[in-house]
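Selected chains only, in their assembly positions.
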């Protein structure tokens, strides 16, 4: 086994502050927005089995105990205490929290406190634009307010994230739209919009991406099958090739999230373009005993300085646990095997493990050197 | 090893009633419609090697004996006796037989008798429409007769199957076409048609799909690389996303056939949409010692209640044998390994094995509880 440093979880969300029933909990074990089909349950998934493998012992139960037993114990401890026990077992020292998901979720500082860790915010562009739209009367006002909001967010956040690829497909026109076109689209969108409506105009989505690129902060792009939004058939990161080429050399790094099952393609882009990085998150966290192979696939073409650990955890801390444990086990065993076979040297393996677990994220997001130091934006 | 119940083969075809020579037999070891390239043979494939591994001992020969030796022994026993010995070794208790393939193939009842099993029919929509067209003079007559034929088929069959995605690509317009458009297209198709001509009009293909959806019976959709028809480059099941979304909540289940090499995508759709299921058939039956890995890939995202065993066997019973043996070995060893590593519990592994081998198919197709009971449509 290869030892890992304190982990940087470069893509996750907060956890719910409320108790969960069997059905509510089950909804977090899938990427579906629908209930399980009749006669089936989402506990019967790799995610469900992985939760039942690792989490019961953290709350004093046997591994693989029935879901109802586990949730009863969880309620007995209370959501706060259970969350603390779970999060503190992960080995994660720093959380980068995408605050763009709806729901009564813990803010970064709260997640950090529960997990005895640090946290930094990643701002979701579409939500920011929707919030700006809620309070902007005109297209001009919207554009000014949006520019200010993105600029302001860049002061405190360590990065931005976008779901443009999931809402409209990755194959957006690569160049920045002109200001006149943006104004027209903004006017049209605002005039037909009710408070809370989502942004899905492709011109405005592109405008958001380029506004974020201009800040120089790392920009996470959702792709792969992590988000069952409208365009699940257009989320192959290879479709981003033109946008990636258009943003080359500008000084802003792009992080491809959720590459699976296109993680080999994401790894290729990370090889070919200096400013492209590939996230390992849900590809590992959702695949149970297969995480080792999925990780190995990402390690085929990607330079080892270009891969980033994450859990993708959201809603329930069990997902942060599972994501961290699967990563730890997969990376440790995979590299350990390669060292044993003489394919890699041990010092190389330990160095690479440290890069993927934490070092690459620290470098890309400009985080301070270790979990005990004080970084910009710590909570 | 994990024990499996009597298998339900949810997608297969009948076997030939005639003796086979070396060349005729070889043609069933590939998905090609052409003879092998000069200097090569389709016996040199995973399918060919798997047949030579498992089938000779069932007919009293050594494993891996030369193809000519095997076929000589097969002729010596006669096609009927060889078929009986082969089929009865599979552990398949129920065959769901797609009767839409041309050739002198055994009907479901005949296959059931040979294999000492039960059989139910799956009706291929395109063939049904072509048969209706052969006897319909006008577009109106065709539409009425087709509606009656589909309705009638639904009384005896346990499901429908469609090759629309292979003939026209999966990315068909998702909504049902209007009756006027269907009538116009039917008129055009019928007027230019000679008896036996195939249906490939995209509007009529969509009309067929929606007619089948209205019956409420499970609908199998061919995809992946199982059928080298016109649009082999458009068979990624992700291209079905719009159709899948359009049929959500209507009460009709969709089964994605032949997902390979897009089986991870099929598994994702099975996770996200309650009415979507993924077939394991040719992905395992065609990949020999790799079946374990391919199965493991399908098990990454798919809920375990959403995967269905099949052999995809057609023409020669050797394919039913190989499909069943590879599935048995792959599932048994894969889950056995996970149990040994403590990743899954043994009761979970046994339950999941039972679901994939038979339970899921019994639930989806409304089959009776076990191979010895009498179900609707048994032969």
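General remarks:
For clarity, chains are labelled A and B in written order, and residue numbers in each chain start from 1.
The rule is simple: a residue touches a chain if its C-beta (ideal position, glycine included) is under 8 Å from a C-beta of that chain, and two chains touch if they have at least 3 such contacts.
Predicted, not measured: the structure shown is a model, and the values here were computed from it.
Whole-complex tally (this structure file, single sequence, 2 chains shown): 3 copies.
Heads up, the rule we're going with is that only the chains that are shown with their structure count from here on.
Between the CA-based centres of chain A and chain B the separation comes to 37 Å, rounded to the whole angstrom. Chain B contributes residues 238-239, 241-242, 248, 253, 264-265, 268, 271-275, 293, 296-297, 299-306, 338, 341-345, 348, 352, 355, 363 to its touches with chain A in the complex. Of all residues in chain A, only 30-42, 44-46, 49, 52-53, 63-64, 225, 228, 231-233, 260-261, 286-290, 293-294 touch chain B in the complex they form.
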